[in-house]
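One structure coming up, written as structure tokens, with questions to follow.
A single protein chain has been omitted from the complex, and every remaining protein chain is retained in its original position.
Read from first to last, the chains carry the letters A and B; within each, the first residue is number 1.
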Amino acid sequence: MPAFTIDVVYQLMPLVVLLVGGLGFMLAGAMTRSAGPLQRGFALATLFVTLLYVFKLWGADAGPILHGMLIMDRFALFFLVVVIICALGTILISNGYLDRFGLNRGEFFSMVFFSTMGMGVLVSAYDLISVFLGIELMSLAIYVLVAFRRRDFFSNEAALKYFIMGAFAIAFYLFGVSLIYGLCGSTNFEAIAVAVSERNLAQQPVFLLAIGLIIGAMGFKVSSVPFHMWTPDVYQGAPTPITSFMATAVKAASFAAFLRLFYTCFMASKDQWVGIIIVLAILTMTIGNLVALVQRNLKRMLAYSSIAHAGYIMVGLVALSVDDTKAASAIMYYTLVYAFMTMGAFAVVSLLERRADERGLEGGDYAGLGLRRPFVGLCMAVFMFSLAGIPPTAGFFGKYYMFSAAVDQGYVTLAVIGVLNSAVSLYYYLRVVVSMYMQKSDEAAPTYDDYATRFVTLVALLAVLWLGIGPSGWVPGVETILDWTRASLAGVLELSSR
Amino acid sequence: MITIHHYLTLSALLFFIGVFGVLYRRNLIVIFMSIELMLNGVNLSFITFARYTNTMDGHVIAFFIMGLAAAEAAIGLAILVMLFRNRRTVQADDFSLMRD
Partner (left out) sequence: MHEAIWIIPLAPLVGAYINGKLAALYARRGRGPSEKLIAAIGVVAPLVSFVVACSVFLHFRGLEGAERMVIVDLFPWIVSGNLNIGFSLMIDSLSMLMVLVVTGIGTVIHIYSVGYMHGDRGFARYFAYLNLFMFSMLMLVMGKNLLILFVGWEGVGLCSYLLIGFWYKDLANAAAGKKAFIVNRIGDFAFLIGMFVLFVATSRMGEGTLDFVALRAMVSEHPQAFAATATAAGILLFIGACGKSAQIPLFVWLPDAMAGPTPVSALIHAATMVTAGVYMVTRLSFLYLQSDVAMAVVATVGAFTALFAATIGICQRDIKKVLAYSTISQLGYMFAALGVGAFSAGIFHLMTHAFFKACLFLGSGSVIHAMSGEQDMFKMGALGKKMKITALTFIIAAVAIAGVPPLAGFFSKDEILLYTFTSHLQPLGMVLWGLLFIGAGITAFYVFRAVFLTFFGERRYTDEVAHHVHESPLSMTIPLILLAVGSIFAGFLGVPGVLGGSNHLHHYLEPSIGLLAAHGDDVSHAVAAGHASQSAEVTLMVLSVLAGLLGIFVAYILYIRRPDRPAQLTMKLGRLYHLVYNKYFVDEAYDAMIVKPGYLISNRFLFNLVDVKIIDSIVNTIGVGTRLMGSLFRLLQTGVVRTYAFFFLIGILYVIYKMVG
């Protein structure tokens, strides 16, 4: 079978469009001093075209392509949609932000596109090496984006830390992959699954060692304790739109790969790895929430909150089961919901952030925001409620599905720990709300009249409410989304059981 | 007779020398070099297994890794240059403005 038929190209179109967009903006960046409205419009349009191709591919639900390197199945497409939504949000938030911080260069969009494409590769990876390529493609662009405020010490330092830790982690990943390659003779997911069952590798120590190394590297990407330590520094130092991009898109794509890898290749060894994932999930939730309690800088607090949320999602990984897609579907739903609420929260943060020495980011800067800017305040309050998991917001239902999946699989203690952690998190999320509505501010931190960013907060607000209680209809509601996740997972399971 | 175990031991040694280099050296350039060393250890392991399992994938993967290591080095050095311009130092421990 020839690897490159027209059908394969068609299936690769989302990635191709992103690649062309990336290259185009790189050229544009070389030729123009700053990215004008036209370029920004193009950036949005390109993403919409990608989205269009994704929707057209949804019906096909195709098998592996390029000798089993990639697979554009519904699972991949679902996460691709999440990632593209995040990219859209990032570009809209950065619209005003870049102007305010004097960063307005075409390369910015170029890097966003490359990194989105990397995520596309990552979510559709069907081979350990395409996972590696996807991670690298995504990360290399993000390193650049983190360092985008070139004169800013924090931004520099964040890029350095992220780079060193990223390279360090990927080396461990590759070491693990090489061991698996040695054992199975291939790096393809399907071939690995076959080899594991044929040669009875599930309990083989070297195989488990390899899984351990890969857990470490994946744990780094999703910022799980103790591989998380870069997260707060990098989230704090990066330009806010990029922070939100990392917290949402990078995390979603990494979890997609994590999920597919463990759901297909490593499921046979679940008894061996589930114990360690439980420990990591508990540590991640607990430490993330505890340290978030004592944070003053809002970006840093959200960074720890994102660590805690990674912990909640790992509860879903623990509850993975071949017989029941509930946990996996909960992870997918949670990723989507988390993307909206976090994107919205960072959009509000970017509205208050000012250029000089990290102003506008301390808790006190939010005093009285709810009264000064009722709309922005309301949005932020809803995002905080949702992150804390208070009904009827989507954050509550995300946690509910996740923990109930864990309970179904018998991990009651884990679910209880998760709920207790939610209670702890309430404290620091609500502190923001209290500050916004119940404190008076002497010197009011101004918010910018940035309509693109406000649009993001509005969309995120509606999504957070709709994904919580919205009925399915013309706009997809909770049930529709859960149906989609089930449809996606059916394909993944079918392939892995072949 | 040099067996696969010798190759693998060498690759693991290279890898862990790299790991300890990252942990214990302060100069950023040396840290970058240590990371390269880790990747080279991995490469050796891939090629060993390629020979051992008699497949071509390992060889190809080694080239992939080399290519991406080069790209990574390019970006890493760019970051390094930027840091040096702003802070006039390349000591890893000097970059600790953000903590708690």
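Methods note: a contact is a pair of C-beta atoms (placed from the backbone, for glycine too) under 8 Å apart; a residue touches a chain by one contact, two chains touch by 3 or more.
Bear in mind that the values here come from a model prediction, so they are computed numbers and not experimental data.
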item: Touching the absent chain when the full complex is considered, from A:F4, A:F55 or A:Y427; value: A:Y427
item: Per the touch definition above, residue among A:L98, A:L201, A:I215 or A:L361 touching the missing chain; value: A:I215
item: Candidate in contact with the missing chain, chosen from A:A169, A:M267 or A:V492; value: A:A169
item: Listed residues A:F108, A:F189, A:F227 or A:Y312, member touching the removed chain; value: A:F227
item: Interface residues of subunit B (partner: the chain not displayed); value: 19, 22-24, 26, 31, 92-93, 95-100
item: In subunit A, positions touching the absent partner; value: 160-161, 164-165, 168-169, 172, 205, 208-209, 211-213, 215-216, 219-220, 225-227, 229-230, 232-233, 272-273, 275-276, 279-280, 287, 290-294, 424, 427
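Keep this in mind: only the chains that are shown with their structure count from here on.
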item: Chain centre separation (subunit A, subunit B; CA means) in Å; value: 26
item: In the complex with subunit A, residue positions of subunit B that touch it; value: 11, 15, 18-19, 22, 28, 31-32, 35, 38-39, 41-42, 45-46, 48-50, 52-53, 55, 57-58, 61, 64-65, 68, 71-72, 75-76, 79-80, 82-83, 86-87, 92, 95-100
item: For the subunit A and subunit B complex, residues of the former touching the latter; value: 129, 132-133, 136, 140, 143-144, 147, 150-151, 153-154, 156-161, 163-164, 167-168, 171, 174-175, 177-179, 181-182, 185-187, 232-233, 236-237, 294-295, 300
